[in-house]
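Note that one protein chain is taken out, while the other chains of the complex remain in position.
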Amino acid sequence: MDLSFSEADQRFRDEIRTWLAENLPAEMAKKVAAGDELGKADLEHWHALLNEKGWLAGGWPTEFGGAGWNPVQRYIFEEECCRVHAPRIVPFGINMLGPVLIAFGNQQQKDYYLPRILNGDDWWCQGYSEPGAGSDLASLRTKAERDGDHYVINGQKTWTTLGQHANRIFCLVRTSAEGKRQEGISFILVDLDTPGIEMRPIRLIEGGHEVNEVFFSDVRVPAENLVGEENQGWTIAKYLLEHERTNIAGVGYSQEAFGKLRGLAQKLKRDGKPLAENAMFATRMANVECALEAMRLTNLRMLMEAQARGDAGSAPSMLKIKGTQIRQEINDLARRAMGPAAAPFPSELVAANIPHPAPADHSRSAHSYFNNRKLSIFGGSNEIQREILAKQMLGG
Amino acid sequence: MDLSFSEADQRFRDEIRTWLAENLPAEMAKKVAAGDELGKADLEHWHALLNEKGWLAGGWPTEFGGAGWNPVQRYIFEEECCRVHAPRIVPFGINMLGPVLIAFGNQQQKDYYLPRILNGDDWWCQGYSEPGAGSDLASLRTKAERDGDHYVINGQKTWTTLGQHANRIFCLVRTSAEGKRQEGISFILVDLDTPGIEMRPIRLIEGGHEVNEVFFSDVRVPAENLVGEENQGWTIAKYLLEHERTNIAGVGYSQEAFGKLRGLAQKLKRDGKPLAENAMFATRMANVECALEAMRLTNLRMLMEAQARGDAGSAPSMLKIKGTQIRQEINDLARRAMGPAAAPFPSELVAANIPHPAPADHSRSAHSYFNNRKLSIFGGSNEIQREILAKQMLGG
Amino acid sequence: MDFQPSETRRMLADSITRTLAKQCDYERRRAVAYEEPFHDPALWDALAELGVTGALLGEDKGGFGGEGFDIATVFEAMGGALCPEPMLGQLMGLSVLADAGADCEAALAGEERLALAMGEPGGGSGLEPPETRARQADGGWRLDGRKSVVWGGGSAHRLIVSAAHESGMGLFSVRAEDAAVAPYAMIDGGGAAEVSLDDCPAECLIADGQAALDRAVARGQLALCAEAVGVMDHVQGLLAEYLRTRKQFGVPLSKFQVLRHRLIDLCVELEQARSITLKAADALDRAEGTRAVSMAKALVGQAARQWSEEAIQLHGGIGMTWEAPVSHYAKRLVMIDHQLGDSLWHLERVAEAYKAA
Partner (left out) sequence: MDFQPSETRRMLADSITRTLAKQCDYERRRAVAYEEPFHDPALWDALAELGVTGALLGEDKGGFGGEGFDIATVFEAMGGALCPEPMLGQLMGLSVLADAGADCEAALAGEERLALAMGEPGGGSGLEPPETRARQADGGWRLDGRKSVVWGGGSAHRLIVSAAHESGMGLFSVRAEDAAVAPYAMIDGGGAAEVSLDDCPAECLIADGQAALDRAVARGQLALCAEAVGVMDHVQGLLAEYLRTRKQFGVPLSKFQVLRHRLIDLCVELEQARSITLKAADALDRAEGTRAVSMAKALVGQAARQWSEEAIQLHGGIGMTWEAPVSHYAKRLVMIDHQLGDSLWHLERVAEAYKAA
């Protein structure tokens, strides 16, 4: 039993830390720290910096241009990035499609698409969810019918995150109505320039534009864009979801958020003394800090187990449930700390050049709180995660 | 809108209060305040005092020897009794069987049994639950087969509260295997002296003897002991459960417990200052006081509605859920307040004449906490209550 | 004991609800609540016409209501439609004017809109003593300071401002055009403003203003509780409807036991919130009023958070969208706890009673 990182891991951490200190643009870190949305240019710039260093795709094998890191290294990388408020890597190409192509793509697809992901030539988005399907992914109805060398796609996808920046989308489509629902699904790559595609923004609860709906009307896609075999898509979908869940616990993000909260509670006064000395507030902070510290170890324990076993098992479900509870509780405390000053619509004060009534770098506390209610819903709601765990423990 | 009690109600309250001040034996109140179990003699003595005054069966119509009080008066009576730590009226004859006989019994049964309940000639207990049935009452299997002028009963009942003091038991028995499970059930009265009955104690989690198992082997019961028609028992059972739920919110008991808690928190010191000034402890107290004060009004609102409508509807389920949560939270705080001194097995210190390490009248705090875990289980678990409410709101 | 609302109050509630159904439906509310002036002057006038503003004061002050139950009636009905009209400022402003013996007529008629400028920058609870200073000059008063998150500040004709002066804390009347008012939308809709007072002319309403301010704030706290009850009551309908109609894995959500039980737990909290708000309304003007209001705000604040989070969660992705009415109701529920003391603040006040042995 040894809870400290190995010397090699420590050196790895130092290397990451040094590089970040020298290369992360200060303006970018400031925006991330304040919870501002980053524009496309910022994100592409960050990807380019990481790619130049060879660290953009930490989890890909080196032969494909990745860094070939193991899960613990990837955890350390995330922790260090969060510590200094580096932007989050946009996951759709790097953490979702990349691993899928590496595992299921043909040589041509790997050769063509993987470098484009790393170079930033392509910005991918995800076409999984559909309106009306919710957590029941297998009920999807978007159809792809074979017509000569093409598939013709009709239907609708939704919750497509950052689709407004993307030039390509990977989709789950129904290619057969036979057999079990899961058996007629295929995984296909679509150029968003193809005629018949329309992308419409969905505005979220806090007012931001982060997700989209995508409509397909007779969209003709070359058959070579199919990944894997026709009707093999469900296997790929599950593989992708598994990879989507890397670092699903979000420990680094929660640590970053907790650090900010702690600073805020020391800065703000309530009834004449720092909020951090208000017993009730401080106790709730202590409670979530205990949970977060435990989560950090739970996460590492499960990473090590997964690494030893070669399979994450049900760990991601557990990490997602508790990880999102912790982040949401920190968000709750941060917006609560602001009192009435949490209320102003964040963009309005900035636009009108009105000085914010409270620490300006926390002006988006309520905004983040509402936006992060998504954490327990998207990517398989916490109720679905409980079902996954219960099935494993108690059976159907 | 007027939240104060009417003048008539106020006068009623004064009358109760005065009588209690003059008639409740001090020794008895002291035991109740300390959470000690009362013996049979104490309970019978208290019943006799109330009966003499005509207040034992507050809810029965006056023609049967009851006080004929409306629900608000019964609420006031309970509140006043709790305030001065009067013993709880043993409910099996007064609040369960009595109303059943009044509604479903024949003249002979009313004439014979009702006065005996009031006089203390009979101590009834309840034969509803069966091992393995849990909350699924209708699955009961204790059989009563007709044999001439008798029913012959075989089977087993459980959770029979204070059965050790009783001379009679009312039972739900299966008289038919035909049709829906609910349709073959009858309600029958059994003399516990009848050959073939054996009562065995069940020791509860905290060590007390409060409930029992009752075994029936070829127990011959006169057919005239049937209440209502054969196979009509389910209707009676539901009627009884409804009456069992009078004052199910237990507001008076919670108020009494909260008052004790408040005193305790002022008496005990933690880290040099009264526990009541520990912000975290005080906040939890405040939280439960808010809930209790709200519950008091929720209870009264629902009583008034039930009175106006002539039917309690689903209110008892709501009152039970929240009422038990409140009492259990108060119990939790009370045992927590005691720190390590909550640990001694209550009877042992007394028996060995060892002075208790903390305020002796709170020595049973942990005992009460564990015993009252039953509140959310017995009499229809809180899960069952949620199902009842959900069925009403959302359907099957 | 009688839990039925009086005929007058029932009629007032009905007419507010009917008016809002017509003039403040979901679409209209979204259009109005986030765009300057962050409310609908025509709706304001219609509500005043119905007597809503008049119901906020008692007959002795020229109104025809003013009791706790009147305030609760108005705000519960407005909460049901998520009405963004700046009625909270009107309520608290009127309370101060009435206590000052000032002329309330225009405000009672709704012709003059009031806002209470109390909180200041720095991110406290908004209930701390003011740092804004008042001084006498040229036979009048001048104010210097900054007031923050003044609800309805952008649409008010008159600001009631708390400020410290040589001998205590006073309440002052400031004409909106004399102050620098910067209005903005709040995240849950409706407007607030930052108010800069720079040698700003003012009229002193009450030189020793703490008691009047406390009364005004207590009325506001009660109003917020009642509003939250109205909001939760509406969300209850939305949620039950959603669970009954939305299908997942081929069956309506209402068949999933976990969701059923969570809805029931919410309903229990709603009934509790309703009860404690009644209690606060009843006690408002009695000695125990302050504590009763804090009990209500503490309980309601927690129930409202639970309702908000669960309403979003049980709606799934839909609940996360601006398009869905439930998201705006959910935001309001959380943000109510940011006004006039949150649940922690009020629990502390409730707990103070335990100290006195």
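What to note about this one:
We call the chains A, B and C, going by the order they appear; numbering starts again at 1 in every chain.
Note that in this section a contact is a pair of C-beta atoms (placed from the backbone, for glycine too) under 8 Å apart; a residue touches a chain by one contact, two chains touch by 3 or more.
Remember, predicted model here, so these are calculated numbers, not experimental data.
The chain not shown here makes contact, within the complete complex, with A, B, C. Within the set B:84, B:341 or B:388, the residue that contacts the chain not displayed is B:341. Per the touch definition above, the residue from A:295, A:312 or A:343 contacting the chain not shown is A:295. Of the options B:159, B:216 or B:234, the residue whose C-beta touches the omitted chain is B:159. Note that of C:42, C:211 or C:258, the residue touching the chain absent from this view is C:258. The set of chain C residues touching the chain not shown comprises 256-258, 261.
The chain not shown here touches chain A at positions 1-6, 9, 72, 262, 265-266, 274, 276-277, 279, 282-283, 285-287, 289-291, 293-298, 300-301, 304-305, 318, 321-322, 383, 386-387, 389-390, 393-395. Touch with the hidden chain on the side of chain B covers residues 129, 132, 134-136, 139, 158-159, 202-207, 267-272, 278, 280-281, 328, 332, 335-346, 348-349, 352, 354-355, 357-359, 362, 366-367, 369-370, 373-374, 376-378, 381-383, 386.
Criterion: only the chains that are shown with their structure count from here on.
Here the chain at the heart of the structure, going by C-alpha means, is C.
Taking each chain's centre as the mean of its C-alpha atoms, chain A lies 53 Å from chain B. Inter-chain centre distance (chain A to chain C, centres taken as mean C-alpha positions): 37 Å. Separation between the centroids of chain B and chain C, computed from CA atoms only, is 42 Å.
Those residues of chain C in touch with two or more other chains are numbered 344, 347-348.
In chain B, the residues touching two or more other chains are 279, 283.
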